[in-house]
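Structure incoming, see below.
Note that one protein chain is taken out, while the other chains of the complex remain in position.
Then we have chain A:
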Amino acid sequence: MKKIDKKAADSYFREKTRNMIIYFAIGFLASFGVVFFAEPLSDITINGFPFHYFMGAQGAVLTFIILLFVNAKMGDAIDRKYGIDENKNEQISSGKVLDH
């Protein structure tokens, strides 16, 4: 066990939280934002769809899927940056679980 500099630990948490807030903001705009402005946005047409319908039926879902994969990938990158080893995570995790 080695103590981690308080700054490094804080910045790990800050980076992850900052990314999460960005992802939430994008997801929120793609769903709630478009619904809220559905009427004015309906004049724009995408691939035959009125824009608000396209976002509800496809755009928002695709945005969510992309955000989740970006989150998974970026999460791995941040872990690597702070020297986290997934194999050791697995070892620790299988032992830390409360087994009863």
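Just so we're on the same page, contacts are C-beta pairs under 8 Å (C-beta built on N, C-alpha and C of every residue); 3 or more make two chains touch, one makes a residue touch a chain; residues count from 1.
FYI, contacts and distances are computed from a predicted model.
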Identity of the absent chain, which is to be given by its UniProt protein name, from "Phosphocarrier protein", "Sodium:solute symporter", "Thiol-disulfide oxidoreductase resA" or "Branched-chain amino acid transport system permease protein": "Sodium:solute symporter"
Those residues of chain A which, in the complete complex, touch the missing chain: 1-4, 6, 9, 12-13, 16, 20, 23-24, 27, 31-32, 35-36, 38-39, 42, 45-50, 52-54, 56-58, 60-62, 64-65, 67-69, 71-72, 75-76, 79, 82-100
